[in-house]
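Omission of a single protein chain aside, the complex is shown with its protein chains in their original locations.
And now, chain A:
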Amino acid sequence: MVNPFTILQQINDPHLLLVIFASAVYGLAIGAIPGLTALMATALLVPFIIFMEPLPAIASIITASAMAIFAGDIPGAMLRMPGTPASAAYTDDAHDLTLKGKTVMALGAGLFASAAGGLLSAIVLTLAAPSLARIALAFSSVEYFWLGVLGLSCATFVAGPSLLKGLASLFLGLSLATIGMDPVSGIPRFTFGSTNLMGGLGLIPVLIGLFAISELLRNANAEFHGRANTHRMGPIFSTISERLWPHKVGVLRGGLIGTVVGALPGAGSDIAAWISYAIARRGSRIGRNDDEKGAVERIMSASAANNASLGGAYIPATVFGIPGDAITAIVISVMFIKGINPGPTLFLNNPETIYTIFAIFFIANLLIVPLGILCIRGFGLILKLPTNYVSPVILMFCILGAFSVENTLFAVGLIALFGVLGYLMEANGVPLAPAILGLILGPLIEQTFMTTMLKSQGDLTIFFERPIAAAIGVFTIVVWLAAIGMKAFGGAAKREMHSHV
């Protein structure tokens, strides 16, 4: 068995702790800027950490990515511009709280839930990584297909008051996802001969356009009254601590969902946040409400899930060398360079190293609390500046973000286009979030469906042949029927009530 003292000794190294601290500050800064993602924070680290010792190198990635995912909540709540796609699910809930002058509530909830979700996944990682990895490896394209369709049902929960408008937005996202080379046969679709469209529309430029640019347009166009409230921020710790306890079940559930979804290769923090959000919205007594408590419950469930998914992704990565998401793909490559080859032998031959890596998860997630509070305060100060100074700077970062992800000027054009589209959608009451969901899940569903059909040579029964697939499949169909049924029935009931009144 592993000696905990060896691990403590390895961690109690000033150089390592300094790297963790510096990466934490860096991750917060990247995540808080709309358009700069946790993946980008990690990718930009590689040239530096390639020269470091193995442990600080991996610690740096773990810390920076955890901080960036949390920090994405900050512009989401304060500006209604999710800093990373993982925050998109609950941006509206968080921003609504801000408009009511409850910024502290929205961000404090996200902060503590992020830390708790991350810690939970670290515990699971430490106790059960090898056995959980085996479960993750039982998923083939059929199971992923059902998971994707289940994820789509989230759209009905974030659709807002009108189911039809929500579905319109979802289908817009799904059809935008068909642009570019089809993920299976590579046939170019809707590219109109343009090389730039071959790769499809990048998720990040579209996200920046729909959320950030459209918000800038709205601010420029309208007298903004809500913002005044955001400036009065009370103490975060005392306001929050006693009011968050009722949401412990939501955080626990979110943390577990996040860990499991993160452990499935190909499903990352954004999908984890959506699924957790949907389950909180529909499945929990508090989360169903449209009041402040309901919003906090949903924010906490989803925030816990997106941070937990980061830890979950290390399960297949360290045990089988299979990346759970793009961040762990980079981690695996760094581990190979540093001579820590992922695989079951790592747990047998080198348990100190791997458990020290897991221990870093605990440190990183605990650091989220103090550093996160400082970051929230700092961001609040920036918002005290007049909008006409802040907006151009945000616009500049949006352009930088879009360009740096895609390395093409075309991406910068995209944010302008989708900014206008987002503005028009909002002005007509069409919610933005389902479109992003469609764009994230569309390629996954299409690709797993086509792959499955190729495997069975066109036989549809394959979707229910494997036991896990059949179980998720039936569950998905029930959820869809229930969601649509309830929405339709609920709508009818409401109308009836109105007519009686």
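One rule holds in what follows: a residue touches a chain if its C-beta (ideal position, glycine included) is under 8 Å from a C-beta of that chain, and two chains touch if they have at least 3 such contacts; residues count from 1.
The rule we apply is simple: contacts and distances are computed from a predicted model.
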Which of "ABC transporter substrate-binding protein", "Chemotaxis protein CheA", "Acyl-CoA dehydrogenase" or "Lipoprotein" matches, in UniProt, the chain that is not displayed: "ABC transporter substrate-binding protein"
Residue, one of A:22, A:123 or A:181, that touches the chain absent here: A:181
Sole contact to the chain not displayed, among A:12, A:388 or A:457: A:457
Residue among A:196, A:289 or A:387 touching the omitted chain: A:196
Among A:249, A:326, A:383 or A:416, residue touching the chain not depicted: A:326
Touching residues (missing chain, whole complex) on chain A: 43, 46-47, 137-143, 180-181, 183-188, 195-196, 198-200, 202, 265-266, 319-323, 326, 329-330, 333, 336-337, 339, 341-345, 406-408, 447, 451, 454-455, 457, 466
